[in-house]
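Structure first, commentary second.
One chain of protein is taken out of this complex; the other chains stay put.
A, B and C label the chains in the order they appear, each numbered from 1.
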C-alpha cells in the first residue's frame, strides 16, 4: 500500500507498531462506498504483557515469555490487560449497519450529525451475489441467491427509491434557496425522508478487549453479511497491530467451541467408542448438528 | 386514567409506589403512533435514602429527614444512591429518534429486529406546527413555521415517499408469495429501503441516575423536538414515581444555571452595582446573552 | 426460614417471585461475621422471555416455549434479555474481599463510609480448615492445611494484631473524649490503621447478566476461597429467583468447557480412536491436563 498522504513522522517514546503505522490514515474500502481508516492507536502486544506483569511484582523473574503469557491471559479470560491497548477508527457505513454497530456500548463515538450538516448522496446497493431470499432455517438470515431477473428488479427499486427520496430531501431543504418562494425545512426534519441504506460516518474508539468481543460477534456467520465485511477488515488490522494477541484470539475464541455440560458428556461417550445418536444424546436437533459441525463429523453418519 | 388491563395485584414485600402502579402497563401516547409504557420498576424515594444512609452507619441517629437528604445528595452530586432505583419502559418511536436515544450507553435495550420480523406500516409525519425552516442562529434547530402551502407540499412528499418505500419493501419481501415467480429477498435486506421515520420499538431499562441525566439533556431546548416530547412524558412518570427526587432534580439541575469562572465575576460586579456590558464582561456574545437569559435580564438593557 | 421481620405485603402489578419473596430482607450468613441479604429485585424468568420476544414481533406465534428460549439465549450469548432483570443485595464482607469484588464495574454500590462513621470491631478470622500453605502449582492459591500448632499461632497473630490495631483506632479517634487532653484525629485518618480483614458493608445492585458473569468467575476454583463462599450463597438466590435461567447457566456456562482450536482437533483425533499424548497433542502440559480433567479422563492413562 503506497502511503501517499504520509507526513514525516514525529518522534515519540511511546510503544510504536511499524506494521500499523503503515496503515495509519489509509482508508480500507468496505462495501460500495464505505471504509475503515485507523486514525490513532495506543499500546502493542508488549503493553498488554507489561500490564499483566504489574500483578506479578517480584514474581516476574520467573515469568514465562510474552507469547505464552498472552495465550494464558486469553485462555483464562483475564480481560483487563487487553483493555490497556486502544484504537480509533474513522468509519463510513450505511445507517442500517450503524444501527447494529452502536449496540456495542463500550466504545466512544462521534457521528456525523444530520442536524448540523447535509448528508451526501451515497447509499448502499448490494452486489448481485448479496441479493438472496429469506433463509428457511434461519429466521434472521439469507438463503438462495436471486435469479438475475429478480435481482435486477430489486436493485432497480432500491436505487430508484433511495435516489428519489434523496432528491426530495434536497428539495425540502431548499438549501441554496433555489426556489425563492419556499423557506425549506430544517435539516433535522428533512433527513427523516432518507432510506436506511444512506451512508453516515463516525469516529469510533475502543479498547482491544472490547474490540475483540465486537469482532467475535460480528465475524460470526449469524451476523448480517454487511457488518461482517467491516469486521473482517478490522480483523486484519488487529493482526497487523497485535500479532500475538491475534493468534491467541483465533486459538481460544474465534476457532474454539463451547461444549455445554450435556455436549461434554456426549464427547466423553464418543471417545469411549460409544455410538451416540441425537435421540440418545440429550441434545436438541440444533445442538446436535452444531456439535457435529464443531467436531467436523458428517451428520449423515448420525453416529 | 382507567386501568383497564389491570390484573389483580400480587403481594410483595418490596417497596411499592401506588402512583406508579396506576400507570404500570398503560401506554402514554407520544407523537402520532408512538408511546411510552412503564413495564416494571424497582425502588422509590425511600430506597435512595436507605442506600445513602448505609454510608452514615451509626451516624444515622442524627441524620436529617429524607427530603433534605435527597436535596443534599442531588446538590453535591452524590450519584450512586440514585442508581439504586431502576425502571423499565416499553417504547415505540421513529428510527431517527431511536438513533439519538441509543447514544445513551448506560441503559439496557432489546429492540424489535427487522431481521427476524416484518416492520409495521407506520411512520412519523410531523404536525403542521412542527414543520419549520432551518434556524438562522442555531445550526441544529428550527426557525419559523412553514406557510400552509409549503407544509402541505412537504407532508405530501413525506407521506408518499414513506408509503411507496414501504410498499416496495412488502413487494421485495414477497412474504406471502403473492407472486409465485419470485423468491423475495431476506427481511434484513428488504428493510434497507425503509425511511428513517418508520417506527420501531424496544424495551429500555435504566437506573434513575442515568435516566435523570438522559432527561436533562433531552428536555433541553437544544434537543430535537420529537425526542423532547418523549422526554417530557417520562418526566411526568418520574414525578409520579419519586416525587422528592423529582423536586430536587428541578431545583438543582433542570432550572439551575452553571456560571463559568468569568460569568461568576460578572455577577459579582453586577451585585456591586457596576454597569457591565458584553464588551467589558470578558464573555463572548453567545455567553453574554445566555447569562442575561439565565438571570432574566432583558438584553436590550445591555447594562 | 422463618420470616420474622415480614411486613404485610403491598399489592403490586409487577412480576413477583414467591420463592424470592420468602428470602427478602433475611440475612444469609457467610464467613464468621458476614452476610448477604436480598433487599429488592425486578423481573423474573418471564421478564427475560418477554424482552427477547420484542425482537420477534409477529413471529412470536410460532416461538418455542419459555424454557427452550432461555436455553437458546444463553447458548447463543444473547445477553441483553438477561440485563432486563435486576437485584439488590445488602452485603457485609471483609475489606480484602470487597477489594476483589469491586473490580466488577457493572454494578452500583453504596458502601459504609469510614470517613463519616466509625467501623465496628469485627474482623474476619479464618477457620482452621481454611488455613493453608501457599500452593506449589498455583501461584495464587492454597496448598496443604496447616498443622494445628501452626494454625493456632497464625490465628493468634491475626486476632491480636486486628484487636490491637482496632483499639489504637479507637484511642486515636478519642471519639467520646475519654481523654480530655487529646483532640483525637479525624475518622478518615484513624481508619488507615485498621487491618484488611476488618468488615465493611454495602448495598450492591446489578443486573442478572452481569451477576451471572460475576458468579461464573467467583465460584471458580481459581477464585479466593472467601469470595467463593459469598458467590455460592448468591447462586442459591439466583436459583430461587430465576430457576430456568439458573438451569441454562449451569448447562451452558458453569459446567461447560471451552475447547481451543488445538484442543478441538485433539478431541477429533480421540473420537477417531487415535492415541493422543501430550507430546503429540500440540497442547502445553497445563492445557493438556485441563483438557483431560474436562473430559474426565484420568491423566495416568496418558493415552
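One rule holds for everything that comes next: contacts are C-beta pairs under 8 Å (C-beta built on N, C-alpha and C of every residue); 3 or more make two chains touch, one makes a residue touch a chain.
It should be emphasised that the depicted structure is a prediction, and the values quoted were computed from it without experimental measurement.
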item	value
Which residue of C:76, C:164, C:272 or C:285 touches the chain not shown here	C:164
Of B:75, B:159, B:178 or B:232, the one touching the omitted chain in the full complex	B:75
Contacting the left-out chain in the complete assembly, out of C:19, C:186 or C:289	C:186
Per the touch definition above, residue among C:29, C:77 or C:115 touching the missing chain	C:115
Contacts of subunit A with the absent chain, listed as residue ranges	6-7, 9-16, 21, 24-25, 40-43, 47, 50-52, 54-59, 80-81, 83-84, 86, 88, 90, 108-113, 116-119, 201-203, 205, 207
Contacts of subunit C with the absent chain, listed as residue ranges	94-96, 98-99, 102-103, 105-106, 109, 113, 115-116, 124, 126, 130-135, 139-144, 146-147, 150, 153-154, 157-158, 161-162, 164-165, 168, 171-173, 182-189, 191-197, 224
Positions on subunit B where the hidden chain makes contact	59, 68, 75-77, 139, 217, 222, 250-252, 255-264, 267-268, 270-271, 273, 284, 287, 294-297
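Here is the rule we use: only the chains that are shown with their structure count from here on.
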item	value
Farthest chain relative to subunit B (centres taken as mean CA coordinates)	C
Geometric centre distance via CA averages, subunit B-subunit A, whole Å	30
Rounded Å distance, subunit B centre to subunit C centre (Cα mean)	36
Whole-Å gap separating subunit A and subunit C, where each centre is the average of the chain's CA atoms	32
Junction residues of subunit C - those touching two or more other chains	59
